[in-house]
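Notes follow once the structure below has been shown.
One chain of protein is taken out of this complex; the other chains stay put.
Up next is chain A:
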């Protein structure tokens, strides 16, 4: 090796040099220190290469010790099973061990087929009855329209309703039907087999932790239907409006978000879904992981299924019955959960619709043509609506009127 001609990258590409920097021992220390004495002109290159190697220390990605131990146990169980099948001459294990082995074997097998299953779901949807609203959708339809609610409401089984008054309410399902509500002292008890509906009116938001640990940020003007406990072989929820999901990974129980126009199917992922019933489009934005989409779900033959990769948005256009996929800046779509609105060349029409929903106010432009203007910037939604509108007005020369939204009947004739 012609070390005397080495530059910094050459040292970094040299295995013995790397070994010396990371794991010095007598042998390599003697070698490299001797070498340096013979090549004093290389001192700087060596120092720089050492500095870079020591700088590039990456931390381990965190994983729980129990996961590591559980995986090892599953590996042994799966291997035992694979080996005992052809040979057949092994002594059967003691009954108790056998039960444990069976359990682990099932677990690994499910793990192994999880990837294949992911593909089968698309097929599963094609066979779902067309045109009829699903059970969850029907439950959503029975609940009050978000526009008509004054406060956030949690509809429990047995026609009980809990009113959540905070601007941003928070509740969590803690297993066995226990629901902890941040604004309340008491813990609600529910039948684990039932369904709950969360209705979030304009001007309010909600954060909830579902029974499986999945976190959902529900935006203003939305309805979310979900089981008290995920008991079946899938986790299915229904959404009208907008929500951001951080799904707890569970390969055995895929997570599904139904909306009126499209379904989103998930393994373990963070993503945002927008599906306001009155609007022409529904969309999903994927932050990380992988999701599959099924659109046109009410027609039998026109169904569209599509896979999203991170930083992609799928927009379903109801009129054209088309699904468009494009690359986006995800922050633009999930910033609402942190309380601000990021706009990138966003039409004023879209911005105003969001602000109306967020603040529960009616915004009227004196000149409707101004709706076509676009705006780029960051709006802090923690500010008062007049401050937000002033910022918009100064940059776009808007002339607008603010008014209260008409208050709606307590019980809509739906």
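Just so it is clear, a contact is a pair of C-beta atoms (placed from the backbone, for glycine too) under 8 Å apart; a residue touches a chain by one contact, two chains touch by 3 or more; residues count from 1.
Here is the rule we use: contacts and distances are computed from a predicted model.
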item: Chain not present in the shown complex, as UniProt names it (candidates "RNA polymerase, sigma-24 subunit, ECF subfamily", "Arginine/ornithine transport system permease protein", "(2Fe-2S)-binding protein" or "Beta-ketoacyl synthase, N-terminal domain"); value: "RNA polymerase, sigma-24 subunit, ECF subfamily"
item: Selected from A:290, A:318, A:350 or A:373 as touching the chain missing from the view; value: A:290
item: Residue among A:33, A:47, A:79 or A:187 touching the omitted chain; value: A:79
item: Among A:150, A:304, A:334 or A:402, the residue in touch with the chain that has been omitted; value: A:304
item: Of A:62, A:158 or A:232, the one touching the omitted chain in the full complex; value: A:62
item: Contact footprint on chain A, counting only the chain that is left out; value: 8-9, 12-15, 18-19, 22, 25-28, 30-31, 48, 52-53, 55-63, 67-68, 71-72, 74-76, 78-79, 82-83, 108, 111-112, 114-116, 118-119, 122, 249-251, 267-269, 288-290, 292, 304-307, 309-310, 312, 325-326
